[in-house]
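Got a structure for you, questions after.
Note that one protein chain is taken out, while the other chains of the complex remain in position.
Note that the chains take the letters A, B and C in the order they are written out, and that residue 1 is the start of every chain.
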Amino acid sequence: MISAGIDVGAKNVKVLIQEDGKVLGKGSVLAGLDMGADIKEAFDAAFKDAGIARDKVEKLYATGAGRNEVKDADDSYTEVGADAAGVAYLYPEARTVIDVGAEEGRAIRVDERGKVVDFAINERCAAGAGAFTEAMARALEMPLEELGKISLTSTKAVPMNAQCAVFGESEVVSLIHQKTEKRDIARAVHDAMATRITSMARRVGVQPEVALIGGVAKNVGFVESLERDLELEVMIPDDPEFVSALGAALLAAGIAK
Amino acid sequence: MIDTFQERYENRHEYAKQWKDKTGGKVLGYFCTYVPEEICIAAGVLPVRILGSHEPQDVTEPHIFAMYCPFCRDCLAQGLEGKYDYLDGISIAQSCLHIRQAYTSWELHVPTDWSYYLPMPHHVQSPRAVPYLLAEYEKFKKALEDWTGNKITDDDLKRGIETVNKDRQLMKQVYELRKREDPPLSGLESMYMVVSSQLIDKGEHARIVEDSLKELEDRTLGRPVGQRLIILGSENDDHEFIKMVESCGSTFVIDDHCTGTRYFWDQVSLNGEDPLTAIAKRYVNRVPCPTKDWPVRTRVPHIVSLAKDWDASGAVILQQKFCDPHELDIPAIKSALEEEGLATLFLELDVTVPIGQFKTRVEAFLEILDEEDLF
Amino acid sequence: MAKYKTAPLKSWERAKEIRADYYRNYAAAHEKGGLRWAGGAWTFDAIPAGLGDDVYPITSEPYGATIAFQKDFSDRCLQAAERAGYARDLCAYMRNYWGSILLNEYGWAEPGEERKPFPKPDFIWQDHICCSHAKWYQVVSDLEGGLPMFCVDVSVGPYEHTTEHGIDYIVGQMHDGIEWLEKTTGRKYDDEKLIQAVYNTCRSTSTWAEICALNQAIPAPLEEKTMYSLYVLGTLQKSSKDVADFYDELLAEVQDRVDNQIAAVENEQTRVMTDTQPPWAFLRVFRYLASRYGTVSVGSLYTFALIGNWIWDNGKFVPRPTPQSQGVEIKDRDQALRVLTEWELSKPEWQHFYHPKYKSDMMIQIAKDWKLDGVMLHYNRGCEGLSLGIAENRLAILESGFPVMVFEGNMGDEREFDEARTMARIDSFMESLGVPKLD
Partner (left out) sequence: MAEDTNSKEYWRWTESNWRDPDIDWKAGEIISVGIDVGSVSSQAVILVDGKLYAYSNMRTGSDSPKSAENAMDWALEGTGMTQDDIHYVVGTGYGRVNVPFAKRAITEIACHARGANFMYGPTIKTVLDMGGQDCKAIRVDQKGKVVAFLMNDKCAAGTGRGMEVFANLLGIHITEVGEMSLRVEEEPPMVSSTCVVFAKSEASGLLREGWPKEKVLAAYCLAMAHRVVDLLERLGVEEDFAITGGIGKNVGVVSRIEKELGIKALKPTLDTQIAGALGGALFARALEQKGRKSK
């Protein structure tokens, strides 16, 4: 069956189309103010990528904070459910899912059938989400990708007080004033964020294997800090930001339950 | 000599392990200064206060909800990370709810042979408190005897009292010297002195204090004293913070912390009484933690007189974030100090403090106190 | 088509009446030469009862919650307290209460009327187990320009380790307290009134527990949102005859609902419990659970046992039978105080102050006997006393096999509750429990 999943997130709208577990196409757009238009645009991109017509999709499931905006969805799942379904398909051996998005971090423990056993969501603070690294990259006046990369070259751990995404900027500025090397600051930023995420993940109990998904999984600096904190290697799929959409599509097709 | 305190403070774990090897005795980790060290020492046990390390950690989130104070989380983290694996037992005397959680979660998740909850009464202003505490001390003493296999005699208790009293009295002598126009030691140094007393053998500590007294006789800071400050509030062994304040042109000359005067200010007075009663009276009547300072706030006039006697011109009021007992006293303390003409600066402590942000406030505060006429 | 029949609760009106009388009587006490006193919901209200029948209390926690229901007023109260220098993370009831003193507005008004000035109490009669309890009233006294105050410390360890000297400590303070009451009010103390008030205390707190025990039935005759409005009477004045009598009537009605399978939630398909005080301004969360998921919250250790008294009996968690039902006859003041002390020390919500394990055991037993599918814990930033150890409770409940969801909020400070995110979390939890949506 050809099915689609759409993930209407805080920052992006993502669509994924699959057939019998094989990904046919993906589309992603930055969320603006007109949700209807964004959803349409994301669909168009995904259909174009898949090279199929819209009517080929038999079923559509929605997920993400804005899932109720998708009027023609056949059903909807929460981000927690969709994450678990997507990861269970990609990594049946995964027992812990860590999803770090732009404004939210989540940790989910799943059983051998991919069923959600427990979950934790970071509480009301963006310091444990992508927005934090973005703000820090801005303070350092470097692109986000660069922040991840130079962080890997650091050899020194500098403690940083990651309380708030905005105050984090002042901390970065004060590290700059203290003549701390940029690569060490980059690492401090990722360490601080990893500490928060690990703290949250420990609430559900970190059981191997651990899958890391969400846009922040593409930040190599963060991944390194997180692995150091968790004292294990995490599994990261090729398109970590599309796992929720994948999960929704698989649930729609009945491949995941 | 005075540097020894810092050295002991920094190497507390090594010290305790060596003490065990050397004496074969048991080490008891305790969570609050209401635990009667006199009785522990009488039992031949080394009581060490469990403190945090002021380092970021990610292990306590599953155990303590984030609205409790950073100090209790920092303490628990030490246990969960195995830094206190040499402890033979743990104990807490009933005080605030926050630190109690560090104790109970420790008991649940850190393997410990012996654990004792001592229900120290809160209504210390009631005449009923001493008899109640005395009965609890009898139980505590018995439990210690069963645990260590050592019978605790009245003579042992008297020795415990003398040992602790002597250290208290010597530290008070050091504090007297801080009244000088040019105090012989900084706030940071005296913090190391007091906190190390909570970490090492009391007799040894007293000997080091005694030797230090000679050294302090004609010592000066070797820098301008600057503004004379009192520092007060909840638990505080944040050396980075104290160092920062004292590097901005000021000196702490006196304090009211449980890592400072509240810990050692009051002596046990035997006066022919049986030793356990004497100890109970001391803990009931000591300078209280705010959890126990009701219905009358006895700490307020005490703090004001400390500030006056040590000639402080300003007060830094510190509080562990979320520490409700202190938050409930601070408005009263602040207005009492201000009535006496002392300016106050209020700051909240976390596991680590944002030094940059705090420095601006501290400097601005010192600028207020500064008499230099630039206007 | 609804799965079960439902019916409104007949006792409802009477409950409303008792509550209105309570706030009205407190405010009007001076008009008839009576006295007003203030203290917490846990205080030994039976003791001031010995001063006469015209002595009226106001208990702080339900009063703080009453304010929390009035969002705009609560907002002003919280602000007033903060602006007076009291930290934002302190107990939210306390800040609402102080705010109403600072603004000089009484948080309860006759329907349709404006709020009147806050009626200043004549004295304070409080107990102390949570760090904030006695200190709360120290500040009240500060704000009121000084009030006579007496507090009884009850923190003598968990009930299962009750000691004779622990009871002596509390009873001793009570004796001192009665002397103090006589001196402060200039009234003669009546032991017979005390004895009756002790009997009433035991009766109302035991009967409320029996009512909650009936909620083991499927379908549940009561849901938690309703229970809040009923249990609150015990927090107002558990020693009053009106409250004790009301619970007797309510017990009969709830038994009738059980016998006739009258449900609180017409499509009950899932059963949960919560923990700690709810965010009072957002009780619609319960309506959402019921209408969207057919989920009934059958209560919580909080609703069952903040006032209700329970005891372990052969591995079961059961309503504690009153001393009078066990043939105890109270003859004098000292005995009355001892019976009262021993009774209150077994209060389930006092046990976790010493160790989370006591609370975990009770919660797990409730989860089993009340046939729950999951547990929703409110990590309540507004109350450090009842949130104490909650993270350990969560771990223990999970360990016992019940799914747990947590949500953060604040019982009395709506700024700390994120409704949209909480609803989203409930969706995730219900989905993980496999609960089908009802629409």
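Heads up, the rule we're going with is that contacts are C-beta pairs under 8 Å (C-beta built on N, C-alpha and C of every residue); 3 or more make two chains touch, one makes a residue touch a chain.
All values reported here derive from a predicted model rather than from experimental measurement.
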Partners of the unshown chain among those that are drawn: A, B, C
Of the residues A:Leu144, A:Met235 or A:Ala252, I need the one that contacts the missing chain. A:Leu144
Which candidate, A:Ile52, A:Val173 or A:Ile255, sits in contact with the chain we can't see? A:Val173
For the full complex, which residue in A:Ala31, A:Ala107 or A:Ile236 touches the chain that was left out? A:Ala31
Taking the entire complex into account, which one of C:Ser11, C:Gln79 or C:Ser229 touches the absent chain? C:Gln79
Across the whole complex, list the residues on chain B that are touched by the chain not included here. 343, 348, 356-357, 360-361, 363-364, 367-368, 374-375
Of the residues in chain C, which ones touch the absent chain? 79, 82-83, 85, 414-415, 418, 420
In the full complex, which residues of chain A touch the absent chain? 10, 31, 33-35, 69, 103, 124-126, 129, 131, 134-135, 137-141, 143-144, 163-167, 169-170, 173-174, 176-177
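By definition in this document, only the chains that are shown with their structure count from here on.
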Arrangement of touching chains [line / ring / star / complete / other]: complete
Based on mean C-alpha positions, I'd like to know which chain lies farthest from chain B. A
By mean Cα position, the chain sitting nearest the middle: C
Comparison of B-C and A-C (more C-beta pairs in contact): B-C
So, what's the distance in Å between the C-alpha centres of chain B and chain A? 45
In chain C, the residues touching two or more other chains are none
Expected list for chain B, residues touching two or more other chains, is 61-62
Of all residues in chain B, which touch chain C in the complex? 61-65, 67-68, 94, 96-98, 100-101, 104-105, 107-108, 117, 119, 121-123, 126-129, 131-132, 135-136, 139, 290-291, 294-295, 297, 321-322, 324-325, 327-332, 334
Tell me, which parts of chain C touch chain B in their complex? 84-87, 89-91, 128, 130-132, 134-139, 141-142, 149-153, 155-157, 163, 165-166, 168-169, 172-173, 176, 353-357, 379, 381, 384-385, 387-392, 395
Chain C partner, complex, touching residues on chain A are 65, 77-81, 115-121, 123-124
